[in-house]
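Below is a slice of the complex: some chains, not all, each in place.
By written order: A and B. Residues from 1 in each chain.
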Amino acid sequence: MPRGNFFEDFHVGQRFQHPLPRTVTDADASLYVVLTGARNPVASSAPLAASLGHPSRPLDDLLVFNMAFGKTVADISLNAIANLGYADVRFLAPVYDGDTLAATSIVIGLRETSGGDSGVVYVRSEAVNQNGQPVLTWIRWVLVRKRNAGPGDGIDVRPDLPSFVPADRLTVSSGTVDRETLNRATGSESCWEDYAPGQRLDHAAGMTVEEADHMSATRLYQNDARVHFDGLMMRDTRHGRRLVYGGHVISLCRALTNDGLENILAILAINGGTHVAPTFAGDTLYSVTQVIDAMTVLDRQDVGVLRLRLIGLRDMPPSDFDWDGDAATLRSHPNVVLDLDYNVLLPRR
Amino acid sequence: MPRGNFFEDFHVGQRFQHPLPRTVTDADASLYVVLTGARNPVASSAPLAASLGHPSRPLDDLLVFNMAFGKTVADISLNAIANLGYADVRFLAPVYDGDTLAATSIVIGLRETSGGDSGVVYVRSEAVNQNGQPVLTWIRWVLVRKRNAGPGDGIDVRPDLPSFVPADRLTVSSGTVDRETLNRATGSESCWEDYAPGQRLDHAAGMTVEEADHMSATRLYQNDARVHFDGLMMRDTRHGRRLVYGGHVISLCRALTNDGLENILAILAINGGTHVAPTFAGDTLYSVTQVIDAMTVLDRQDVGVLRLRLIGLRDMPPSDFDWDGDAATLRSHPNVVLDLDYNVLLPRR
C-alpha cells in the first residue's frame, strides 16, 4: 500500500496530530552546529543567553523550524511533487534543552490543478512544547499527487496568505540586550542602524554539500521523505539522485550569512520562501542577503527588526552573482536555489 | 605484533573484562537518531517515557546492543573471519542518560574447523550498568583465525544454543501502557492483535548507506574492527572496500520498519540472526518483516509479544522481493543481507 496521504485524502478543516513528540536537548543543538556550521551567538553561549533573560541556551530557530516541519511530512507531504511556498511563519517562544515538541496541522485550503493528476494542499501548522505552549506557527502549501488521476470535483478553496508578517504580530522573546556583552561575544559591533533597505551583503563563505551530511541533518529533523534517502529509487527520477531537503538548504544558507550578520539575536518570522531549484550533494552553496525593510518593535528601544531576503546560490560565489536587485528575476537565474524572505531581531545603538 | 586474540588464545571458561566503560547520554541517543533514522517513540519523547514509568527516556535497545557488542570486539573478534550467529540475546533493563556501561564475556565453546586455519569461538557476554545491574546478555559465535595454521588438538566443545528465547525468560521493563497517549504519539492505533503469524509487512522506505555514516555509527558504538575503517587495507581484500558493521545494518533495517510497526514499545530479545551477505557504502537498504509468532506475557493484560523476522534487502525494494516465506531460501537470495529473528513488545487492545 502506498504510504502517506494523497490529494483525495484531504478535506478543508481536517486536523492532524502528527507523530512523533520529540524531546530536544543540547545534543540536538550541537548536532545542528556540526551539520550546518551555524554560529548563532545566543544558541552558542550560556552566559550570553542568560544576559538576555533566557533560563538556558535556546535552540537555533531554524533547528526548531526544521524539527517542527519534519513532523508534518508523514501526513502532509509524503506524496508531494513540490513544496510551493511558506507564509506567516512566526516564532512564538524559545525552545530549551529538555523541551518536548509536538506538531499539529489543519487543512485551510485545497485547489485541484488543471492537469487532473494533483492538487494544492494548504495547511496551517503549529508546534507546541510539553506545556502546550505554541512555539511556532506556519502556513505552507504543497502540490500533492492524486491517488487516482482524472478530473475531480474541481475544488478551489484558497486561504488568505499574508504577503508578510506585520511588525505587531512578531513575538520578541529576548530580554534587554547588553550590547557590550553581545559585541564581545560576536566580535562585531554591527547593529540595526547599520543596515538600510536595498543594501546587499555578499557573504564570502561557501559550503559544499555531502550526501552523508544532508541525510544526517534530515534524520536530525526526523523528516523521512524518501527523496532524501533512497538513492536507488531516485536513480530512476528525472533528477537521477537524492534531493537535499529544502529546509536544510535554508539552514545552510542562513549559516553562511553569519559573516556580516553576526549580531542577529533571533529569527522572528519567515514571510515567504521559494525553493527555486533543487540542491544536490556536490553542490557548493553561497549566500547573498538583501535588506528589504527595517522596523521598530513596540515598547522596545534596545532592539529593531530587519526584513531580509536570503538568496541561496549554487556553484556561484556572490562576487560573480550579477543581479539587478529585482525579486522577479531571481526565479530564472540558473544558480539561484533559494529565495527566502524573513525577519530578524538585532540590537539598536 | 598482531592485535587481538587468535583461536589458540582462547580456552573454555576464560573470562574477559572488556575495555572501555562508557557513560552514555542523551547525546548518544540523538546521534543514534541522526545516524540511523530510528523513530522509537519511547526513546523520542520524555512525556511518553514517563507515562510508561521510566524515570527518563531509555536509550534505543539496538543502540545499547551495538554499544555493548562493540566493547567485546577488541578481545573476541578482532581477528574474526566472520560473525556466525547470535543466540539468547535478552534485554534485561533499560539504559538511561548518565548510565555507565561495561561488558564481560566468558568463553563457552570452542570448535576447531577442518581446514586447520581457524576455529569457532562461542562466548556468552553481558553488559552491566554502573550499579552492576545486567542490562543485556547474549551469546555469539565467531570464526576466528589461528595464529599459526595447521592441525591443533581438535577441540570440539559446543554449548547449548537455544533456538529462541521462551516467553518466560523475557523481561518487560515498561509500566502499564496508556494506549491513548501512545497512539497520539505515534499516529498509529496498531496493536498486538493486529498482527498474525505468517503475515508479511513490506516497508517502503529505503536508506542509502554512505561511508561517513557507517563509520560514524561504528565509532559511536566504539567498535574498532579495522575492516570498517581502513579503506587502504580493505582495497587488497576480496571485497575491495570497507565493510559496513553488521550491527549497524541491523539498526538501519530495524529503523526502516517503523512504518507498519510504529507502536513497538521495546525489543525484548533477539532469538538469532545471520548476516547473509556483506553491506557496502552505496547500497540502498530496505526491510521486510514476517510475523513468526505471537505470545502473551505472564500477569500482563496490556501488552503482548510478537516474534518477528526482519529481512534486510540490498538494492531491492520490498515490492520486488519475490519470496516463498520459507526461511531456508533467504540464505541464497542475492539481495538478502540480513535475517534477524527478534521479539518485540506491543500494546494490547
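Everything that follows uses one rule, which is that a contact is a pair of C-beta atoms (placed from the backbone, for glycine too) under 8 Å apart; a residue touches a chain by one contact, two chains touch by 3 or more.
If you're wondering where the values come from, they're calculated on a predicted model, not measured in any experiment.
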- line: Taking the full complex rather than the 2 chains in place, the copy count reaches 3
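We take it that only the chains that are shown with their structure count from here on.
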Task: Go ahead and note the Å separation of the Cα centroids belonging to chain A and chain B.
output: 36
Query: Can you list the residues on chain B that touch chain A in the complex?
result: 25-27, 29-31, 33-37, 39, 41, 44-48, 57, 184-188, 204-208, 210-213, 216, 258-259, 262, 282, 284, 315, 317
Message: Help me check something: in the complex, which residues belonging to chain A touch chain B?
response: 2-3, 17-23, 25-28, 30-31, 35, 74-75, 98, 100, 130, 210-213, 215-217, 219-220, 222, 224, 226, 229-233, 242
